[in-house]
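For this view, one protein chain was removed and the others were kept in their places.
Every chain is named by a letter (A, B, C, D, E, F, G, H, I, J and K) in the order it is written, and numbering of its residues begins at 1.
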Amino acid sequence: MTDHIYKKIELVGSSKTSIEDAIENALARAHKSIHHVDWFEVQETRGHVVDGKVGHYQVVLKVGFRLDDD
Amino acid sequence: MTDHIYKKIELVGSSKTSIEDAIENALARAHKSIHHVDWFEVQETRGHVVDGKVGHYQVVLKVGFRLDDD
Amino acid sequence: MTDHIYKKIELVGSSKTSIEDAIENALARAHKSIHHVDWFEVQETRGHVVDGKVGHYQVVLKVGFRLDDD
Amino acid sequence: MTDHIYKKIELVGSSKTSIEDAIENALARAHKSIHHVDWFEVQETRGHVVDGKVGHYQVVLKVGFRLDDD
Amino acid sequence: MTDHIYKKIELVGSSKTSIEDAIENALARAHKSIHHVDWFEVQETRGHVVDGKVGHYQVVLKVGFRLDDD
Amino acid sequence: MTDHIYKKIELVGSSKTSIEDAIENALARAHKSIHHVDWFEVQETRGHVVDGKVGHYQVVLKVGFRLDDD
Amino acid sequence: MTDHIYKKIELVGSSKTSIEDAIENALARAHKSIHHVDWFEVQETRGHVVDGKVGHYQVVLKVGFRLDDD
Amino acid sequence: MTDHIYKKIELVGSSKTSIEDAIENALARAHKSIHHVDWFEVQETRGHVVDGKVGHYQVVLKVGFRLDDD
Amino acid sequence: MTDHIYKKIELVGSSKTSIEDAIENALARAHKSIHHVDWFEVQETRGHVVDGKVGHYQVVLKVGFRLDDD
Amino acid sequence: MTDHIYKKIELVGSSKTSIEDAIENALARAHKSIHHVDWFEVQETRGHVVDGKVGHYQVVLKVGFRLDDD
Amino acid sequence: MTDHIYKKIELVGSSKTSIEDAIENALARAHKSIHHVDWFEVQETRGHVVDGKVGHYQVVLKVGFRLDDD
Partner (left out) sequence: MTDHIYKKIELVGSSKTSIEDAIENALARAHKSIHHVDWFEVQETRGHVVDGKVGHYQVVLKVGFRLDDD
């Protein structure tokens, strides 16, 4: 690793099925427009509720990626 | 949305199988006595251990619901 | 419970499949060398990313266990 | 003051006009069913947005009140 | 332990004599109306002052209890 | 709501008159370049002082918006 | 700006009318005895309640000022 | 209560015997030079250790007092 | 003090009688196997409840000690 | 200062030599694409280790800049 | 150490050259008017930026000192 610079952005992924799936959804979206997505950090896990069941998980995460050198 | 008032209570759901299941268990219990359960926020994820394996996941969550207008 | 003393150590479990699996991996490792593993507390959930997908979940957890009386 | 016991509950007041109004709305609602409401502590200030303007302020607050001696 | 659900409420106990006594006062009050009080967690320790001495200790604590299954 | 992804950015709005006005100024600016601005969360409230009076309120806020599906 | 040193003190301003007014009251008081009051940072917003309405807003703020060079 | 202004300072009281005694020591010292000491808030409880026993408790506390109107 | 290195471990002391006693119990246990125990920092104060009274105080503390030079 | 709006982004600068150098590297990179970079706030200081020495310092910082009025 | 009382104040040191130098500047200033300055704790590290370089480091620190017995 040379002296790379990284940027972290904050995304909220949502999913009807699981926390992991909400994370994957957010990462897939980030991957569309960002090169070098490198790591994530979960900030908050929450969701909304429908009829006493989880309607959607909502996972707030920081996504880190290397900035191109130029 | 008009000027509704919401209340948040703190519950701990437990489950032998997964974090998601512990959340669902807490929400199902809240649903028995509360109308309009609307959202949840995970506060802590922990558990106790039996023979080097997770015995129960214990998920502390805030549960938010709309207060009846009256 | 008499006046036992407990110790908490901080481990990072990793897994390709799920947050729960990363927790189990860390607990299994702790179980190899520690008696009386009693509870865990998740501190952070993060991971690294490969091709826009989760490569590994990394779960930082405190693991609590009873110290032998002697 | 003798050795009174107090309870704190968590409410979310909302208002179209101001942070102060959202607080007053939550307190007015608490006052309907609770005697001796004594103090509040703001936990979070947030809101949702409509057409680039604040639609509703949402103020999360702890509300403290004395429990009856009984 | 089966998949019990727990609730946490926030109380403020006060006492002229000690932090421990303020905790006991809050627990005694909770015990009057709640079955299965199980644990507490101190959130804040504070007090008011009279003539340069502690007038009352005020201890904010979360009190956890098991919800009846029904 | 389907499985939308949201992004949160951090802005600082300033205003000579009030906290609410500083929030509105930041949201108005966000609205110029972002579709679907959905909610905000106040992070910090501060300001600078001129002659013992508030010169400007400065409100740090997270602004959340839905990412276009594409 | 040369290498100035600043000091931060913690004040609580109160007001019957608004959060902003509580801040201004604290700053006005600081201005009586401190030169170069430069900025403030809100730490807590709370208040006490009378008959279900805000009796006084109480805003805890850090107030920063430049120390004279000498 | 009219629109009083309060100041909070941070003291560390120490005591060989108990946490409460360390608090009282700090308050007694504050009382020597400050009028209207009104409340305290414990920030940290720590101490140093001599031969496996507590040598001194050290309690960091905020002490709040009303500023004279003038 | 030369350039010593210190280590901090996390222990939970418990006691039926007081917070101070729980701290002393944890320090006594640390003293059995660690040289140069130097200071402690309370992290959490909690306990479990039996019949509406404190059954055990449980105090989570960091314990700091100097590492031998070698 | 008129009612400017600022944005804060989160960068991670790295350096083999010092914390200050890691900060400068991140700021230099931000300067390439952002006008009016105004201030930074260190969030975390960390690094990776090679053969018992610091391989790279990694400093996570918020970087604040004024948005163009347009 | 007998039962001394300590006070902590909050200062902001600034320096064009390094974080350490900003700390030293704040301590030197404290030393002018305070006896027995004993320790410091860094609270925040920040700075302002000129032309993509650090213009000044600004280090917020708590400074602790023993109060004279009298």
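Heads up, the rule we're going with is that a residue touches a chain if its C-beta (ideal position, glycine included) is under 8 Å from a C-beta of that chain, and two chains touch if they have at least 3 such contacts.
Since we're looking at a predicted model, the values are computed, not measured.
**Student:** Can you pull out the displayed chains that the omitted chain is in contact with?
**Tutor:** Counting the whole assembly, the omitted chain is in touch with C, I, J, K.
**Student:** For the chain not shown, which residue from K:Leu11, K:Ala30 or K:Leu67 touches it across the whole complex?
**Tutor:** K:Ala30
**Student:** Could you list which residues of chain I touch the chain missing from the display?
**Tutor:** Residues in contact with the chain left out: 1, 3-9, 62, 64, 67.
**Student:** Which residue numbers on chain C touch the omitted chain?
**Tutor:** Given the touch definition above, chain C has residues 9-16, 25-26, 29, 48, 55-56, 60 touching the missing chain.
**Student:** Would you write out the residues of chain J that touch the absent chain, in ascending order?
**Tutor:** 18-19, 44-49, 51-54, 57
One rule holds for everything that comes next: only the chains that are shown with their structure count from here on.
**Student:** Among all the other chains, which ones are in touch with both chain E and chain K?
**Tutor:** H
**Student:** Based on the averaged CA atom positions, which chain is farthest from chain B?
**Tutor:** K
**Student:** With centres defined as the mean C-alpha position, give me the chain I-chain K separation in Å.
**Tutor:** So the centroids are 30 Å from each other.
**Student:** For chain A, what residues touch not just one other chain but two or more?
**Tutor:** In chain A, residues 9, 19, 48 touch at least two other chains, as defined above.
**Student:** Following the definition at the start, I'd like every touching pair of chains, please.
**Tutor:** So, checking each combination of chains, I get A-B, A-C, A-F, A-J, B-C, B-D, B-E, C-I, D-E, D-F, D-G, E-H, E-I, F-G, F-J, G-H, G-K, H-I, H-K, J-K as the touching pairs.
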